[in-house]
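Every protein chain of the complex appears in place save one, which is left out.
Letters are used for the chains, namely A and B, taken in the order the chains are written, and counting of residues starts over at 1 for each.
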Amino acid sequence: MELLPQVILDGILIGGIYITIAIGFSLVFGVMHIIDFAVGEWIMLGAFLGYYLNGWTGLDPFALLPVVFVVFFGIGYLIQPAIQRVISGHRGNPLLMGLVFTFGIMLIIRGLGLTIFGFYSRSIPSKLAASSWLFEKGDFFLTVPFVRLAGLAFAVAITLVLHYMLKKTDFGTGVRALAQHKESAGLMGVDSHKTNCIIYGIYVGISAMTGVLVCTIFSMTPMEGGRYTVLAFFVVVLAGMGYLPGVPWAALFLGLIQSIFIVYLSASYTLLAVFVVLYIILLISPKGLFGRGW
Amino acid sequence: MFFGVGAYTTAILMKLGGWAFILTVPLGGLFAGILAFFVGLPTLRLKGSYFAIGTWALALALQQLALILDITGGPDGMRLPPYLNPSYFYYWMLGVVGGTFALYWILLEWAPFGLKVRAIREDQDGAMALGINPTRVKVQSFVLSAVPVGLLGSIYAYWITFIDPLSAFGDILTDQAVVMAVVGGLGTLIGPAIGAVIVFTFKTLFWAYLSDYQVLYLIILGVAIALTVLFLPNGLWGTFINYRDSSRGMRTQSVSRPRIDASEHSDEQEKGAPEHG
Partner (left out) sequence: MNVLEVDNISVRYGDIQALWDVGFGVREGQLVTILGTNGAGKTTTLKTIAGVLQPFSGNVRFNGSLISGLPAHEVADAGISLVPEGRQLFPQLNVEDNLRMGSYLKRTKVRRDQNLKSVYNLFPVLAERKKQEAQTLSGGEQQMLAIGRALMQDPKLIMFDEPSLGLAPILVQEVFNIIRELSRQGRTILLVEQNVHQALKISDYCYVLENGRIVHEGTGKDLEQDPKVREAYLGI
């Protein structure tokens, strides 16, 4: 039996999730130079909101995504000024202090998550989870689980929406202008404060929606946020810090590596393997796969 | 992370190799230094400080490794024969900490190395123009900072006589964050030391009295870090220094000139003020 096609397909499907894990994170770094340590915790919180909403309303998790987005957009919008305060002003090392601050936020969220949700692992049931496509042709066969495919579709959709927003709308041009030259953007009438809040809201919203997906496809515990923070970081470094167009490719690349390792080596080595790959790439090209990072 | 490397070096060598403790300690430091070199090489070339996450990710990878390997005992960890003499370890600790301080002090204050470090911190491009290779100096400093941590890890392993992946690789980031909150991003020799003392004291007290409330610990620590960073841009230590300096300045001022414009300007301006008035 030929395994490779299935391995590649699984890699792409996993990579899809990695796109949504990392894309908002990269956007936020590109625009306002914040590395948010709490990215995994937003994913975790989103997962739990999805879980409880699903319990109360019985709606399919995919139908709940907009609600989750709106709630977390609001949270991100409100919390951004605090982070902005930390990274601006006369500080020795704003980037590092932003990191430390969001690390504090991460501890708080994790602690509260454990208090409220307990240590158990949850997962959200979806009608899509039951079914999958099966291709068969003699020796060759391929399974495509519907939920994972839906996850990939969601990732592609998010990528396209962000692309459209940044390239085709005035707001998006303003965001790019702000990222490239803050002072001039202000002179052109860009309200950097408000724009930063909106971008941060979008990022937190996307991360929370990703959590719902993860919790539907896999499962989630309040302890698990850190894992996704590492993944987001890996993808973004691989893509080049703040280089948004690199994110989808880096995410797919990482998904493939992981899927290859799971099948041909051992699942317990994946994190190590990914780390080694990242190490080698950084050694060769410090600005990521495309050499376009920060 | 380097702590964990030191700890596992001692544990493995003592338990599986039958080595004497004294011999394992320098090796713990050596391995930590070697690891720091290989980690620092790619990550320290990047501008900015996100290599902090890089080291954290590596710590996770090492933790993973310790969990799956046989010689580390996997998730069960390793138990060492107890050596019940706490004061013995106090002397070791004291020796390492004192030695480290003396070495750093000489290197940073007296040797050319200190000048290079300062040049890079002030102005990386300028330092490069002077022929200083910033990556090399950064890697050297990184290795220098890793070795003592590895030594302490070695000592810790034999002191506590039990290590597992969680205790060896689990908390480094938290500790770093607390230290950063205390020093607030300025690079002084004394700041991180104070940070480390606070971390150590806090942890010891916590484990002694509050170990049933781990989750609460997370929340309290998180709130403390976030609030400190938010409201004390120079960290606890820097704020303390500023406060001390400004209260001194105030006292001398208030004799000659009771009305002081207490906005953001420094002592110099306040002292200069009477000449205008």
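Rule of thumb we're sticking to: a contact is a pair of C-beta atoms (placed from the backbone, for glycine too) under 8 Å apart; a residue touches a chain by one contact, two chains touch by 3 or more.
Values in this document were obtained by computation on a predicted structure and should not be read as measured data.
*Asks:* Which listed residue, A:Thr57, A:Ser131 or A:Gln180, touches the chain dropped from view?
*Replies:* Touches the omitted chain: A:Gln180.
*Asks:* Based on the whole complex, identify which of A:Val68, A:Leu96 or A:Val190 touches the chain you can't see.
*Replies:* That would be A:Val190, which touches the missing chain.
*Asks:* For subunit A, which residues touch the unseen chain?
*Replies:* Counting over the whole complex, subunit A touches the hidden chain at residues 90, 170, 173-174, 176-177, 180-181, 183-193.
One rule holds in what follows: only the chains that are shown with their structure count from here on.
*Asks:* Measuring from the mean C-alpha position of subunit A to the mean C-alpha position of subunit B, what distance in angstrom results?
*Replies:* 30
*Asks:* Touching residues of subunit B toward subunit A in the complex: what are they?
*Replies:* Subunit B residues touching subunit A: 41-43, 45-50, 52-54, 56-58, 60-61, 64-65, 67-68, 173-174, 177, 180-181, 184-187, 215-219, 221-227, 229-230, 233-234.
*Asks:* Would you pull the subunit A residues touching subunit B in the complex into a rising list?
*Replies:* Within the complex, subunit A contacts subunit B at residues 35, 37, 82, 85-86, 89-93, 95-97, 99-101, 103-112, 114-115, 226, 230, 233-234, 237, 241, 268-269, 271-272, 275, 279, 282-283, 286-287, 294.
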